[in-house]
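Every protein chain except one is present and positioned as in the full complex.
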Amino acid sequence: MSTFFYIILNIANSIDNNLNFLYNTPISEFKEINARAKKGGAILSEPILKVQNLKTVFFTDDGQVPAVDGIDFYINEGEILGIVGESGCGKSVTSLSVMGLVSEPGKIVDGKIHFNGEDITHAPERKMRTLRGNEIAMIFQEPMTSLNPVFTIGDQLTEAIRIHRKISKKQAKDRATELLQLAGLPRPKALLDNYPHQLSGGMRQRVMIAMAMACDPKVLIADEPTTALDVTIQKQILNLMKKLNRETGTAIVLITHDLGVVAQMCERVIVMYAGKIVEEGAVRDIFNHPSHPYTKGLLASVPDLRRQTSRLYSIPGNVPKPGSITEGCLFYPRCQEAMAICAQKRPGLVDLKNGHRVRCFLHGEVEEA
Amino acid sequence: MLAYSIRRLIALIPVLIGMSLIVFGIIRAIPGDPALAILGQKATPEALKQLRHALGLDKPWYTQYFSFITDLLKGDFGTSLRTHAAIRQEIWPHLAATIELSVLAMLIAVVVGVNLGILSAWKQNSVIDVASMVIALVGVSMPVFWLGLMAQWIFSIKLGWLPSIGRENIRDPVTAITNFYIIDTLLAGRIDQFWEIIRHLILPSLALATIPMAIIARMTRSSMLEVLRSDYIRTARAKGQKMFWVVYKHALKNAFIPVLTVIGLQTGLLLGGAILTETIFGWPGIGSYIYDAIQYRDYPVIQSGILLVAFIFVIINLIIDLLYAAFDPRIKYK
Amino acid sequence: MAETILTVEDLKKYFPIESGIFKRTVGHVKAVDGVSFEIKKGEAFGLVGESGCGKSTTGRMIMRLIEPTSGRIVFCGKDLTAMDKKALRKTRKDIQMIFQDPFASLDPRYTVERIIEEPMIVHRLGSKAERKKRVRELLEVVGLSSYHAKRYPHQFSGGQRQRIGIARALAVNPKLIIADEPVSALDVSIQAQVINLLQDLQKQFDLTFLFIAHDLSVVHHFSDRVGVMYLGRMVEVAESSELYRNPKHPYTNALLSSVPIPDPDYQYDSEELAGDVPNPIDPPKGCAFHTRCPVAMDICRKTRPELKEVAPGHLTACHLYNN
Amino acid sequence: MLETVVKPNAPVPGPEEQKEKVDSPFREALRSFKKNKLAIIGTLIILLFIILALLAPLIRPEGYNHQLLADRLKPPSSAHWFGTDDFGRDILTRILYGARISLWVGFVSVVGAIVAGTFLGILAGYYGKTVDMIISRIFDIMLAFPSILLAIAIVAILGPSLQNALIAIATVNVPNFGRLVRSKVLSLKEEEFIVAARAIGMRDARILFYHILPNSLAPIIVQGTLSIATAILDAAALGFLGLGAQPPQPEWGRMLSDSREYITNAPWTVLFPGLAIGLTVLGFNLFGDGMRDALDPRMKK
Partner (left out) sequence: SSSSNGEQGKKSNSNGNGGNVLIFGRGADATSLDPAIVTDGESFAVTKNIYDTLVEYKGQTTDIEPALAESWDISPDGKTYTFHLRKGVKFHDGTDFNADAVVFNFDRWKNANDENKFAYYPSMFGGFGDKSVIADVKALDDYTVQFTLRTPLAPFLKDLAMSPFAIASPTAIKKYGDKYGQAAAVGTGPFKFKEWKSKDTITLVKNDDYWKKGEPQLDGVIFKVIPDNTARLNALKNGEIDLMDGVNPSDLKDIQGNKDLQIFYRPPMNVGYLGMTVTKKPFDNPLVRQAVNYAVDKKAIIDAFFAGAADPAKNPMPPSISGYNDDVQPYDYNPEKAKELLKKAGFPNGFKTELWAMPNPRPYMPEPSKIAVAIAHNLKDIGIDAEIKTFEWTTYLDKVKKGEAPMYMLGWTGDNGDADNFLYTLLSTDAIGSNNNSFYSNPELDKLLKEAQTLTDENKRNELYKQAQVIIHNDAPWVPLVHSKPALVGKSTIKGFAPHPTGSDRYVGVYFEK
């Protein structure tokens, strides 16, 4: 039932995107539209998080690294959005940019981030603090190192709660216990007094999830939450996230490099390559009809348990570092379907149907703006 | 933890025995005759011979070592060759003087150094960072004795703000109870005297604190930088915690662990290495006590003094190890 | 089929847990607890299992980089466990290893040329010129160019480094290659390149592989036969396709159903394994898997099941198949 | 002997593979070192002192012991930039010649400590067990002694002289390097590339000298340069106590202690030697820090 609901929502949003209407609308109007929409009782609503043309550059000694090079995406309430891409393509920097946590020497140089209709791109630290962990929460790839080793689980959980909720320590503790239970952890009460090192990786990742859920965030950004875990544990964690998403309606941005995980979890997916979005759309569309040669290659190069192929498809060459390719399509050097134009011009995103977009000249000669 | 400490202490025994052997060996290897040192320039050869006999210096070394060790095990440091006083009684005031000085110096070094390090790391590459790191670098680069001299010259000779030497106002001596004058004056209820003690402590403790402060600041900074890059700091920030608390709560407790090692090492160094500062500031501490004894070849005093300092050093390290457990729950001593 | 090149019999490794200053042994990590299998010439034998189940330890014991606590390793008819140091060094020419971490397994101070040449120097193969020539050939074989020879490892990407590691392993014409998670650290697109390369080399040089990985789909793809390990023990051994089609052990089953399939329409078996892998210091009595096993029986808590052939060429250690 | 490889696989062209500079790790380190302003300042300071030390006989051919009692304790002037000391000797000249002593002591004592420490550290780290136990305990014991007292004792045994101060400083530093090398050997032993070397069938000795030692070099060099700084300070401290260089050698610490009685009347006699020590030590500290940043991968991203 809920899946159906989401599909509808997706379609509605895709239409909006295609109209390219909302992007250029000032916030005040946005609110108006929203109000109108509510009045009319329509399910059409603005995305909870919207990123436009985000560009985050690292100003290193060896020059500028455009880790995130002008990406657009949005996520609606209650949705699970997948972001896939290989190592170094800018997935983490994207999420950190949204959180306002890009560290030196990185800087958001361009673009807009709207949360709940509000522009938070360059919001002051004070404002960001009220959002972080409260409205937007985040969990990281490494469960082993993401918890502070010298404080108890209880300390860290109650802290997460008490930063945003004016409640007593006792109440915070109760809430923490509840959260741990929600995350499916056994003996939640006893766990509060444990230190991270006394927990297994899977348990720690659950604690991280519990912590992220502490203040019922509207958006949860999960940056490769299961990469470090064994498959059986990964399954537990993924199931947990799905359950939370269903029960609390928290929108999840699921960052991963595992296409299997995306297929299992997400409704919509963004494929990133070297700091740019190369393809975007509903999971089914993309898995069934990958349009970008990179996406195609990626899908073909994953061994599938269900069949014994003699040889895997492999994309030649290496993933380039963002900024290392200055001319033409970023994928051009590895592309098997490359054309002359690919070497000279940068492709822009071409809209296919149903919000399926692809950055490739094969689908139309749209140049990057 | 108690059991662990006891086991550590037991394990110290071979180290201490090794140390005592080395100290003993070194001292006997030092040329120069204690008898001559005692009797001085005017000594006659017969007198020297007789004194050597009286002091037991003509016995074979192993006999001397054995009696030294057996006495030591009985808690007896022996008597000074020169003053004939029981070392146990003589040494304490000196040790207390040095401890008082070192503890204060270390306190200054830790408080200032850690905060300087934190600020630098927090505001990496800012003016504050560069400034405090330059200060720290200059701090480790300047010879302490020179700094001490300069401080003395400026603050007590030129400006006359602070007393230049000693632990107390000589005209108003402290009645020693614990020999920690800060405590003694308070016990005696003499606030005026207490301030006088503090005034005497300021220059030498600052001079002594310079190097450890600089080292601690640098260590804190680099350790802090590493910690600030770690995932759990990102987690803490992602919770919406204020940067101040992220730094002072989450980062510091982790970053402090390597700093702790440095603090332990430096405290040990201060105890034994205060000689120069003690000389300059006329501080009647253990360093000058031992140095004096070396000059006079006062074997029992050198032996006991160095061993005591080394022992304290080892104990400090043990305490530091136990403190690790307090800071880092991953370390468990059982 | 072909002759057996490697036989591992009841291999065990108990790491002592030392404690205190006196280094008293207070217990043991039973990293590998009685593992047996054999590998035939020209075959790729895959070893899967969750983290910490003893895969690497097994691999390293075969190279005698770790001394086994007990058990026998017979390689080409020679008992490796009984060899002295010198003989062992000689044999190492025939068994080579590829490591998981392409960043840590190459000495950062040497050029690629030197790294690949070193095994030949150690085993005194060829003249200097011959060795140089061969290095270049090897580089080409693994898909690098000979102009890469003068570079240092840090100037390569992960996939390229892994190729260098492979070239080094090939340098002395080994008979058996132990590949310990050779692709786990690599990106998806690069992973396929390396797997393909390994497969090509296997055919080209008639190599035998012990292929260790935690990713079941990779093992499934690469290996002819697969062994599944759980907590230091082998729980199932079968031909690759047989294992997927017809898993016997509940653990293998769970493992298979946990692998995310890159297909949005795939229907997952919603059952998930409860709990974590138990602590190898204190493994559960009886069948080590019974604490997480959905179909555990009484006997599983008491008796440890033996690895037995339950179908031709299909072995499993589970009480379900005891009668 | 070697079988020729037949069919080459298709090479994988990478975009960045065309013409990249081939940089050894050393060159890379050098490059990052060059970018470090403070480190460059440190290098310049050291170079300055080295040049001055080398050129001292040319700049001041009259030597460091040219006394003119009539010119005692003259304040800085155009004739004597840093003034004169109580023998009427030019302080600048003495500082120039003193640089030779300080640099020499710092360098030689540290090299001595490195050689001895590395040897012991390798023994302890690689052979482990009893050897390790014994050596480590000796290091523990040596480190438990206050180093300045230990140095004083050693000088007392050998007699006060520059050479003996040098030996004392080297000895005191041995356990530092020993421990460093030992821990480095221990950690490298677990590194995968060492495991790989063993897997190749390499002998222990070869692993030690071709892989473990070269990889321990960076921290040793870093620690070494920083130790030169402390060694110079230690030598000055010993000189200050009269246990180092003997007069009329222009050792800076000795110059300080010889003129500290003039601090009120002729402060320049104290000021300049102190500054010379501080500056040189600062130079080595800056240089060492730069080396650490350049060589220690932990400090890199």
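Labels A, B, C and D are assigned to the chains in the order they are written; within every chain, residues are numbered from 1.
The criterion applied here is as follows: a contact is a pair of C-beta atoms (placed from the backbone, for glycine too) under 8 Å apart; a residue touches a chain by one contact, two chains touch by 3 or more.
The structure displayed is predicted, hence computed values, not measured ones.
Enquirer: Using the contact definition given at the top, list the shown chains touched by the missing chain.
Expert: B, D
Enquirer: In the complete assembly, which of B:15, B:36 or B:128 touches the absent chain?
Expert: Once the missing chain is taken into account, the touching residue is B:36.
Enquirer: Of the residues listed, B:157, B:187, B:243 or B:326, which one is in contact with the missing chain?
Expert: Selected residue, touching the omitted chain: B:157.
Enquirer: Touching the missing chain, which residues of chain D?
Expert: The list for chain D reads 65, 67, 69, 72-73, 86-87, 156, 159-161, 242, 246-248, 258, 260-265.
Enquirer: At which residues does chain B meet the chain that is not included here?
Expert: 30-34, 36-47, 50-51, 54-55, 82-85, 90, 93-94, 152, 156-157, 160, 163-167, 169-173, 176, 192, 196, 279-282, 284, 288-289, 292, 294-297
Quick note on the criterion: only the chains that are shown with their structure count from here on.
Enquirer: Which chain lies the greatest distance away from chain D when centres are computed from Cα atoms alone?
Expert: For chain D, the chain whose C-alpha mean is farthest off is A.
Enquirer: For chain B and chain D, what's the span in angstrom between their mean Cα positions?
Expert: So the centroids are 25 Å from each other.
Enquirer: Round to the nearest whole Å and give the separation of the Cα centres of chain C and chain D.
Expert: Here the centre of chain D sits 46 Å away from the centre of chain C.
Enquirer: Can you list the chain D residues in contact with two or more other chains?
Expert: Only 10, 12, 14 qualify.
Enquirer: Got the chain A residues that touch at least 2 other chains?
Expert: Residues 316, 318 of chain A touch two or more partner chains.
Enquirer: Which of the residues in chain C end up touching chain D in this complex?
Expert: Its residues touching chain D are 60, 63, 65, 88-93, 96-97, 99-101, 104-109, 111, 118-120, 122-123, 125-126, 130-131, 134, 137-138, 140-145, 148, 150-152, 154-155, 157, 160, 165, 168, 172-173, 193, 197, 200, 204.
Enquirer: Residues of chain B touching chain D in their complex?
Expert: These residues of chain B touch chain D: 14-15, 18-19, 22-23, 26-27, 29-32, 137-138, 140-146, 149-150, 153, 157, 222, 226, 268-269, 271-273, 275-276, 287, 290-291, 294, 306, 309-310, 313-314.
Enquirer: Touching residues of chain D toward chain C in the complex: what are they?
Expert: 1-12, 14, 17, 20, 22-25, 28, 191-193, 195-203, 206, 211, 214-215
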